[in-house]
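Apart from one protein chain that is not included, each protein chain of the complex appears where it belongs.
Here the chain labels run A and B in written order, and each chain numbers its own residues starting at 1.
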Amino acid sequence: MPTAPRGAIDCDVHIPPPPTAALLPYLEPYWREQFSVRGLVGADFTLTTSASRTPLACRPDWRPAKGEDPLALLRRHVLDPMGTAIAIGHCLHGAVALHTEDMAAALCRAVNDWVAAEWLSRDERLRASILVPTQNVALAVAEVERCAADRRFVQVLVLSMLDHPLGRRHWWPLYAAAARHGLPLGIHAGGLNRHATTPTGWPSTHLEDHVVGAQAFDAQLASLLTEGVFSEHPDLRVVLLESGFTWLSTFLWRMNKIWRGLRAEVPWVTRMPAHILRQHVRVTLQPVDAPPRPEMLAATLRQIDCEDMLLFSTDYPHWQYDGDAVLPEGLPDALLPKLLRDNALATYPRLAETAP
Amino acid sequence: MSRHVVARVSEVPPEGALRVVVKGRPVALFNLGGEYFALHDRCPHEGASLCGGRRVGMAVAERPGTYRLDRQGEMVRCPWHGWDFDIRTGQGWCDPANTRVRRYVVSVEAGAGLAGQALNAEIFPVSVEDDYLVIEM
Partner (left out) sequence: MSQGIVDCDIHPNMASDAELLPFMPRRWADHLRDFGPLNHQGLAFALQHPRFNPGVARADSWPPNGGPPGSDLDFMRAHHLDAHNIDHGILMSLRPAGCDERNLDYAAAVCAAANDWQHARFVAPEPRLHGGIMIPQEDPDAAVAEIERCVRKGGFVQVNFTPRAGEPPGRRRYRRILECAAHHGLPVGFHVSGVPGHPSTGAGHLTYYLQEHHSNMPGMQAVVASLVLDGALAALPALKVVLIEGGFTWAPALCWRMDQAWQRMRGEVPLLTRPPSDYVREQVWYTTQPIEEPDRAEDLAEISGWIGWDRIMFSTDYPHWDFDDPRYAFRCPLTAAQRERVFSANARALYRLP
């Protein structure tokens, strides 16, 4: 059993979205009045796909007592015992699911400012992703431009299931802004439920929703690749957050195979897809979705050929592992320096500016 | 290495192909605007005959969403899985370092000039009136 790492860069911890009342000081006057007079101060913007009540949402021994400070819990459960060097936090606020896009943009601004003030400024190990209103690309770009000056924001955050696949040219101004500011695009598991989440319709259970969530990432990678995002934005890095990764071997093989036959449909894809994806895409460790035997995990990693792709993550506080078994059995020791630190530094240019 | 008369020139139609067998090996003869090329007639992937493939150009993009067709008709697309090969070189478009079909040197020679040479005219007898494709194998 590998021991828990020390001094790692943790690329996925959760900043629980605050109650709406906590955001009021961060809203502009118009929106503060709107929230007040429309009776929205008590509104709960939890995303359906964050499945906040399910056992996966929080490890049993990490469940907070009422009123406990989430940042104190994060320190106690993860940052302090692991000696975490840097942790990248994601605040998956449901603003992104509103149809009312200006309100969504206002909420995203408030959430990002709240994150900066209430989290980043209270623990210098923390970095965060910029929540953007994906309802409207121009508004999303504006939010990136607004937040980019704060170097503690290290990534642009979007969900894995939006209205349109992320490779579409519709999104490209967002990627230009991200690349310009040295911000990877972080795609986090979750979505808007604007359409069925699988090719065969709506799943029946939270469990099934979670399982098939991996395939939305498959579709996003195929979209980013075939639409030519990486040839148009060669500096862009994409990070899959909570996608699982053991499915990647089949995905990469199939992309290579289908591209050989249909290359002429996407003539801007001029290299083997697996090469392009290995160069541009990174994946967080948890959930591992590990095979039953450690040697099968080692074999799977060899099949994916992903030593530069994996980024260490705890996915705190989600229940992905027990005790301190955040590193699954079967990880080759030789992978650890890259997994725990080097890959993250190579992926997030802003981390290197301040990395201890 | 020996020279083989493999076809009358007129048997390979303009922008068409002809399959012949030389020393037991399948060979695809291609007519490219009056130039002739010979490739091993077996896709390195799953063995399909390239002679049955469509002639296509080389699709090129300056950037996503732009389309240009270069070298029209100079590629052959495998009739099964659509792998494209350069008729002039045998090189596969995808992963050219690892994907190629063997190319044979082919020449057009007048029947009159061939008379009396040491040749393997296994397809048919050479007559002085026609032009022939000769490959080296």
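Quick note on the criterion: a residue touches a chain if its C-beta (ideal position, glycine included) is under 8 Å from a C-beta of that chain, and two chains touch if they have at least 3 such contacts.
Note that the structure is predicted; figures quoted are calculated from it, not measured.
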Displayed chains contacting the withheld chain: A, B
Touch criterion as defined above, residue of A:222, A:277 or A:340 at the omitted chain: A:222
Candidates A:164, A:180 or A:271 - the one touching the absent chain: A:164
Hidden-chain contact residue, picked from the options A:50, A:246 or A:314: A:246
Residue among A:5, A:89, A:213 or A:317 that touches the chain left out of view: A:213
Residues of chain A (touch criterion as defined above) contacting the omitted chain: 54-56, 160-168, 191, 195-208, 210-216, 218-220, 222-223, 226-227, 244, 246-247, 249-251, 253-259, 261-262, 265-266, 274, 287-292, 296, 299-300, 303, 305, 319
Residues of chain B in contact with the chain not shown: 45-49, 52-54, 79-82
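As a convention for this text, only the chains that are shown with their structure count from here on.
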Approximate Å spacing (C-alpha centroids) for the pair chain A, chain B: 51
Touching residues (chain side chain A, partner chain B) in the complex: 169, 227-229, 231-232, 259-264, 266-268, 272
Residues of chain B that touch chain A when the two form their complex: 45, 56, 59-61, 63-67, 81-84, 93-95
